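Pasting in a structure now, in structure tokens, and then I'll have a few things to ask.
Apart from one protein chain that is not included, each protein chain of the complex appears where it belongs.
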Amino acid sequence: MTALLLTLLAPVAGAVVLGMLSSLHRAGWVNVTACAVSLAAALWLAWIVAATGEISGLSFRVDAFNVYLVVLTTFVGLTTSIFSRPYMRHVCDSGRTGTTGMRIYHAMYQGFMFTMLLALTTDNLGILWVAIEGATLTTVLLVSLYRTPEAVEAAWKYFILCGVGIALALFGTVLTYFAAQHVLADPEAGLTWSILYENAGALEPAVMSLAFVFLLVGYGTKVGLVPMHQWLPDAHSEGPTPMSAVLSGLLLNVALYALIRVKMLVDGSLATTSTPRMAGYLLMGFGMLSFLVAGLFLHRQRDIKRMFSYSSIEHMGLMTFAFGIGGPLATFGALLHMLVHSLTKSAIFITVGHAAQIAGTQSIDHIRGLIRTQPAVGWSLLIGVAAVAGFPPFGVFTSEFLLLTATMDAQPWLTVALLTGLAVAFAGLFRHLQPMVYGAAPEGQQPVAANMLPVYAHLGLVLWLGLSIPGFLARWLDRATELIAGAHLL
Amino acid sequence: MSIAELPLLQQLVLVLAALVLFTSFVLLEQARLVAAIHAFAWQGALVAAVTTVVAASGQGGHLYFSALLTLGLKAVLIPWMLHRLVQRLDLDGHADSLRRPALVIMAGVALVIFSYWLVLPIVEQELSFTRNIVAISLAVVLLGLLMMASRQQAVVQVLGFMSMENGLFLAAVSATGGMPLVVELGVAFDVLVAMVLFGVFFFQIRESIDTLDVDRLNRLTEALENEE
Partner (left out) sequence: MDHLLTPTAWAWAAVQALLYALLAPLLAGWIRKCKARLQNRRGAPVLQPYRDLYKLMGKEVRVAHTASPLFRAAPYIVFTATWLAAATVPLAANILPTAAIADIIVLVGLLALARFFLALAGMDVGTPFGGMGASREMLVAALAEPAMLMAVFTLAMTAHSTNLASVIDAQLGAGLVLRPSLLFALAALVLVAIAETGRIPVDNPSTHLELTMIHEAMILEYSGRHLALMEWAAQIKLVLYGVLIANIFVPWGIALSHQPASLAAGLGAIVLKLAILGAVLAAAETVLAKMRLFRVPAFLNLALLLGLLGLLGHVILEVGA
């Protein structure tokens, strides 16, 4: 419990300190420190969970499923904060934002981390909602940080769409609570996930399926599922790059996590009805649609960050699809994919941030010859894109391979669609990537001060996961799989 | 159980809920900004009244507190903040009428029917007399959505958003007799923070495009990008 509280309180303390701190130089370091403390506590927490199975109390619940996301969140949070320190100083020096903006940025960064961690660890569906809405509120000012018309527009879109979506999710939560009141002895506990899960079989199926539709649309907006994805490319492309990295690498995961938790309840409730897999089919449908549409949209992008945000939609669609299939193999694959996608995508966004600084623009047509100008950035981008496109020997390949196998098992004819989608996305990415990395560098293009350590760490991990999944991690994911799918894979 | 068999107090709840729905339509149609804010304040007050009467008719407990919260937040604080923002933005006399009022109203009526159809499984549960209001509250949520879709003015969109939240509060009260206190406080806090941020955004939008017609925020469309 101490470890859990420390994980949660480190960002809170960080946010408070950063909100008052006026020194820019120190703020960057405080940001890193808070993230580091949180990561250390998260690792401690993971250790305890590995030893005891699960921790619950004070309406928190940490089990194998969410503890791995907690560690992932704090880890990506730390590496991104390391990247953001020099990057944001560069932004500040170039006059795109002032000291107030920087103070907001740092405080909100920690606030965002807190809401993410709270959403992951809470056992209460209501608090989960509050935390995910809080995540929108903390990031929306960051998206408009540069105050350009585009940034303001992106932030407004983000705010309104996610606000509306999340409002529908609250309606779904209310319906869940309503269903619980018929079943539970203590109606006040009607939002506690663990208790609901134990009694899932007794929840009224008609109400729960209605609730799930609302929750799917609501949290699905946050996941970036097509057709509720409109906000995502805008918010990613117009916000500061560290923000894009954490939005893509973490926020989408957390929203998906919320969806999966709810799906577990609905599956329990619908188990004895004539449509036991309704929730799964809905997830598969939305997931497949997002996967294919985003793959096609990759081709017509002109902005590098926009392009990679469509790639995020594509991968979130794939994971949603996999969770929809259900079963141990698909679930294991989806969990692994969540992990490797977060690591790869945040590495890519960090690299893209540097690339955009080198070229002075985010337009794909004007980013040229990265390998010549700054080999570290160029190679990282190349390797990162190769990894995210599913090349062996990277971890994404492993997880996508698992997902394909699972699809072959469950819905063989969908494998074709899946393979086509992967090929389309692959072509879309490489078509734009090739000139950016290899093309002739414009006259006078200078390298920038870049801290590539986070990128190396992420890509190294992804490579490691592709070559061999360490035993402890496999067991860990297997336990999470057991929680979600009800059966071991290994 | 038809309405005539209910105690008078519970009949009053239904009447108030119907009035909440009516204010949603008024909001949908209202052209003048200040009048729309007033309509929104009335809606908040009505939701608070529903909560109070539900509490008085037997649910009791922390619902009184939640009624107070709704009243303070939705009927006083947020309308006041919006009013002040509108004054500071010199939008007092601003009015923009709906482009196709009849169509929008018909769409609104269709949404009411749709939400009734949607929540039928709940109505069949027969838990308490308020279950019929769930359809009304969903309709208020969807009407807020319609309002945001049919209006282009930023402040009006915020009103639509907030009226969606009103619908959610009403849903929580009518379907379940109120959410647990900690959740309700969390939601109220989120709404308040959202309102402050909306205020910040009004100024940012005005600064960047000189108007609050979010119609004009159209730089980031897929189509435009290809032309560049």
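Annotations for the structure displayed:
Note that the chains are named A and B in the order they appear, and that numbering of residues resets to 1 at the start of each chain.
As a working rule, a contact is a pair of C-beta atoms (placed from the backbone, for glycine too) under 8 Å apart; a residue touches a chain by one contact, two chains touch by 3 or more.
Computed from a predicted structure; not experimentally measured.
Note that the absent chain touches B when the full complex is taken as a whole.
Among B:Leu27, B:Leu71, B:Val86 or B:Ile133, only B:Ile133 touches the chain left out of the display. For the chain left out of this panel, the touching residue among B:Ala45, B:Leu82 or B:Val112 is B:Val112. Think of the hidden chain as still there; on chain B it touches residues 1-4, 8, 11-12, 14-15, 17-19, 21-22, 25, 101-102, 105, 109, 112-113, 116, 123-124, 126, 129, 132-133, 135-136.
Here is the rule we use: only the chains that are shown with their structure count from here on.
In whole angstrom, the spacing between the mean C-alpha positions of chain A and chain B is 31. Against chain B, in their complex, chain A makes its touches with residues 59, 124, 126-127, 129-130, 133-134, 137, 140-141, 144, 147-150, 152-157, 159-160, 163-164, 167-168, 170-171, 174-175, 177-178, 181-182, 187-188, 190-191, 204, 206-207, 210, 234, 237-238, 297, 300-303, 306.
Across the complex, chain A is touched by residues 118-119, 121-122, 124-125, 127, 134, 138, 141, 144-145, 148, 154, 157, 161, 164-165, 167-168, 171-172, 175-177, 179-180, 182-183, 186-187, 189-190, 193-194, 197-198, 200-201, 204-205, 207-209, 214, 217-220, 222, 225-226, 228 of chain B.
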